[in-house]
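Everything below concerns the one structure shown next.
Every protein chain of the complex appears in place save one, which is left out.
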Amino acid sequence: MPTDFRPADPGSVGNRPPETSGADANVVLVAKGIVKTFGNHTALNNVDLALHSGEVHALLGENGAGKSTLIKIITGAYTPDHGEISVDGVLVQFTTPQQAQSAGIGTVYQEVNLLPNMTVIDNLFIGRQPRRYGFVDRKKMAREAHRILSQYGLDIDVHAELSTFSVAVQQIIAIARAVELSGKVLILDEPTASLDRTEVEKLFEIVRRLKARGLAIVFITHFLDQVFELSDRVTVLRNGRLVGSETIGDLDRTSLVRMMLGKDLAFVHAELAADDTEPSSPLMRFRGFGRSGSVNPFDLTVHRGEVIGVAGLLGSGRTEMARLMFGIDTADQGALDIDGQKISLRAPQDAVSQGFGFCPEDRKVDGIFGDLSVRENIIIAMQAKLGWLQALNRDEQMEIAEHFIEALDIRTASADLPVKLLSGGNQQKVILARWLATDPRFLILDEPTRGIDVGAHAEIVRMISRLREDGLALIVISSELDEIVSYSSRVVVMRDRSLVAELRGAEINPSSIVRAIAAQDAEAAE
Amino acid sequence: MRIPSVKCLLSPQLVALLGVLLFNWIVFPGFFDVAWRDGRFFGSLVDVINRGAPVAILSIGMTAIIATRGVDLSVGAVMAVAGAVAATCAVTGQPVIIMLLAPLAVGMLCGLWNGFLVSILGIQPFVATLVLMVAGRGVAQLITEGSIVTFNDPVLIFIGTGSFLGLPMPAVIAIALMVGAHLLVRRTAIGLFIEAIGINRSAANYTALRSRSLVLAIYAFGGVCAAIAGTIAAGDIRGADANNTGLWLELDAILAVVIGGTSLMGGRFSIPLSVVGALIIQAMNTGILVSGFPPEFNLIVKAGLIIIILVLQSAKLAPALDRIFKQRPVQPSIQTSEKTG
Amino acid sequence: MNPRYRPLAATTLIFVVAYGLCILQYPGMWSTRILGNFLTDNAFLGIAAVGATFVIISGGIDLSIGAVIGLAGVVVAVLVSHLGLHPIAAFGIVLTMSALFGAAMGAVIHFLQVPPFIVTLAGMFLARGLASILSQDSIPISHPFYKTIMDLYYRLPGGGRLSAIGLLMLLVFLIGGLIAHRTRFGSYVYALGGNPTSAALMGVPTGPVTIGIYALSSLLGGLAGIVYSLYTSAGYPLAAVGIELDSIAAVVIGGTLLTGGYGFVFGTLIGVMLQGLVQTYIVFDGTLSSWWTKIAIGVLLFLFILLQQLVFSAHKAGARLKKAAA
Partner (left out) sequence: ANLTIGFSQIGSESGWRAAETSVTKAEAEKRGITLKFADAQQKQENQIKAIRGFIAQGVDAILVAPVVATGWENVLTEAKEAKIPVILLDRGIDAPKDLYLTSVASDQVKEGRVAGEWLVKTVGSKPCKVVELQGTVGSTPAINRKKGFEEAIAGQKNISIVRSQTGDFTRAKGKEVMEGFLKAENGGKDICAMYAHNDDMAVGGIQAIKDAGLKPGKDILVVSIDAVPDIFQAMAAGEANATVELTPNMAGPALDALAAFLKDKKQPEKFIITESKLYTPADDPKGEYERRKGLGY
């Protein structure tokens, strides 16, 4: 059943792919003249892409440039309005992702598209489970699963439900699945967004191995370092148009950014964090705050006008600490004082009424209201704060929404577009806008730059600094140490669900953070 | 209120309603005849809005419930309970105000019970309300002891069969409730919050929407709507028939909501369109009545019409229809995500 | 134990405890007769509920089951009693027809993207309507083959009967369990219920699977109709009215989530048995009026759900709430 993709027009076999570099021999997949419109918005306009075997091909572009859409067209999840795709010189028309899979194209779509209700092995093998006597062979699958995941250093209960694992683990499983499926082409749409360094390293190792085996690999990311580290060629999209395809050797960082943004970008430098003067007025104080089974009691004082960066490995409990601070989980020990007054956080309402805001890390599950418009998504937290009856009217909503769409450069056809139709990075900005609209005094950002393009990334970093200057207190959780260093006035480090270190002033630099994170290993080594 | 755009007038629901009415006209040419008699309008068309009122009222409450990704199977039983309470008050000679408020209070209590199970205990709505669907009818029968409690109270009878400005009272109540509920959800933030909860409960929690109290309130409102429908049904036959009042009407109400375009998976909703859905169902029933088909064909005709309506408004066909309408030079698709009306 | 199975274990435990309590009050309920009756009397409900389990795990709903049971019974009766066909041939025809009926509903659901609630509601009207056009009255079936099957039972010590249809139900549960938990089709059903978009992106053939699920449900509805016709030796267009709600309740009591993606076929068996237990208990009590019967059923239903909720709310709280909004 799974092998029925059909050549649309056998007569056109051997059509020349758009790349005329003489490397035709090892061209695996060619997409030519792809056009895709959604309503009256053109997401892709005459885009070409050629993949060669044995190369890592980075697909780059701003949020909303059309990268994911192109991937979905290549793999049969969407049908293009125009254009043709050929694999190994044969024209194909995939109408379902299943057909692409059986043609040897393995894909990790953006925003982990797995089945949270099923076990790890189901997620790894669904659609191609090994069978014995007509029944799926779970023993064999479990063995295979352990073998596959061990390559990624993941030793987990493969019979547990996927939803019991963190986003990072799910991401790795999605990658593992795609790698297993890819006979010719592996497509990775922002696979590293929620991974930390060690995991990224493991992934790169595997990608290099596959490359050596002759696979063509498409790699979408917003981390330019990773592009230079891994890829051989880049294709850049801007506003749904092809900007160009270049060999990586011909490019440097600035020219790449210029290709993506169409202009130069002033990079933000780390000078902001350099002031080591303690911000004057303490805003709130968590004392012995914790929850058994989740986060060990910690003490933390938050001052007005400071950014506290939270560093730690995956699963170190950073997200859980944030949830506790926002009243999503209730603390069963310790206390919180705000301006000297004791406050109890029993529900997010309590936190919001104190002027807290929280951008969760898993935007799809905990953040966006997919069917609501961008406008409604932006004003909803503010409206929740106002209450049920005191409604913002449409014009007021529009004004607020337009303001943030402009301020954060959210790429959307209109403020009334359902937010689920926005590209991933733009959805992230919408959630940020939602909390900024509530005019908070304390903002918790959990991985705010995940999946955000270079331009927007710089914008968000700038904004964090600006908010801080406005007197806001911020807690920012991030796995990117450079980023943490660039805006934090203080860094706390978490390990094994405990707050283990606090760095300030000159201590704030990547190497000392890494040391604090790894201290345990060092101790163990002694 | 904003003037409904042309696009919303061409909504598949209204097209479907028109279609069913035309169908009725074909099988019974006198369908559109309306006469003025005894200070009220009289005709099949009036019957449609009069008989459709109870389901329309149920669907008003049901819309909000379904929009939060819930469902209320107990509305039929609550109708019976409310009718029984109203009738009991009437025959025991309670003051009018009590006779009218008692069923509403009981309905609200039933709704709060459902809401409690769903929102506080976290039980799946389908089973949570199944409990009251089964037990509620028992309670109603307990009140009437299985018989039809007949009454002669003029106020209740007026609610069931009276008329106001020539329109039947049930229809007047339904319209008032529809307009009131629509304004309530759209002029406040409640509508937005309901949709948000239905679309993503977890995100609603992160946004501090007070989902629990809202869900509780919505089920309570559903109970009140059911109670109103039950009071009307009792007034209509001048008696409380605990055995049959509202039997299987929950399915009609859900059907009305879904025909009205609200997804059972929650999210976007429109109360007026649900009411149109209820009218479509009733127009079908009335059409079958006046058509003279043998009754064993009733269900087949109904099934056929539902299928046609669904095909008309199916997600896959809607764009095609849109295109047909777009070709006319009327107001080029001002696509607002604002709900109709 | 794998935490996935905890709710299932809890439901089973609740059944055992409830049965124990019943026996304490009415020792007569501990007899092979009652046990045999549990299987025989609930055979058609159980078979239909297996189909409902698949539909619900896939995130859908099938309201047409009861009507399909009625229609299947009438068609069998017409074929056997009026047209003189051998029951086995009639069974074959009926099963094929029901499967096609379900497949058609599945196709409408998948291709026209119409909610299953509505499609199957229309299916329910259609099937009931067809049945009452075929015959308004109930048609007795007096073929010797029917007698043979109903006389096929294993007499248990103590007067109980392990009837052919009771065993058939157990067999259907067994096969259903195997399909759900041990085949690719089964995993597709769970996938669809978990997140249809992801499932499609992961290469699950959503169209054929949707059609297959509803075909299976109607096929089992047809089988349940045949069993019902064996049980009553007749075909009656109004048979099994409202069975869809009973079977959905059985599925949900058995721990399956109506939102889809999670559940066990075996749990449904417990759900069916629990419902049978409630009815038997009420018959043994024998003092409840019509209305108190309804109230008692409602209250007992509530207690079961509440208990179950308490047992696995901890399990649910973490994992279920995280379910992605597709």
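The first chain written gets the first letter, and so on, giving A, B and C; residue counts start at 1 in each chain.
One rule holds in what follows: contacts are C-beta pairs under 8 Å (C-beta built on N, C-alpha and C of every residue); 3 or more make two chains touch, one makes a residue touch a chain.
Bear in mind that the values here come from a model prediction, so they are computed numbers and not experimental data.
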Seminar exercise, completed: Among the displayed chains, the hidden one touches B, C
Exercise. Who touches the missing chain here, C:50, C:215 or C:234?
Worked result: C:234
Seminar exercise, completed: Listed in rising order, the subunit C residues that touch the chain left out are 28-29, 31, 33-34, 37, 41, 44-45, 132, 136-140, 150, 228, 231-234, 236-242, 276, 279-280, 282-284, 286-291, 293-294
Problem set entry | Those residues of subunit B which, in the complete complex, touch the missing chain | 28, 30, 33, 35, 37-38, 42-44, 47, 51, 141, 145-148, 150, 161, 233, 236-239, 241, 243-245, 285-286, 288-290, 292, 294-296, 298
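One rule holds in what follows: only the chains that are shown with their structure count from here on.
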Problem set entry | Where subunit A and subunit B are represented by their mean Cα positions, the distance between them in whole Å | 44
For this session: Could you please state the distance in Å, as a whole number, between where the Cα atoms of subunit B are centred and where those of subunit C are centred?
Result: 30
Problem set entry | Residues of subunit A engaged with two or more neighbouring chains | 365, 370
Problem set entry | Per-residue overlap in subunit C, given as positions that touch at least 2 other chains | 322, 325
Exercise. Which part of subunit A faces subunit B closely enough to touch in the complex?
Worked result: 326, 328, 347-349, 351-352, 358, 360, 365-373, 376, 380-381, 383-392, 394, 416, 418, 434
Seminar exercise, completed: Interface with subunit A, subunit C side, in the complex: residues 2-4, 178, 182-184, 187-188, 190-191, 193-195, 197-205, 208, 261-262, 318-320, 322-326
Problem set entry | subunit C residues touching subunit B - in the complex, by the definition given at the top | 63, 108, 111-115, 117-119, 121-126, 128-130, 132-133, 136, 245, 248-249, 252-253, 257-259, 289-299, 301-302, 305-306, 309, 313, 316, 321-322, 325
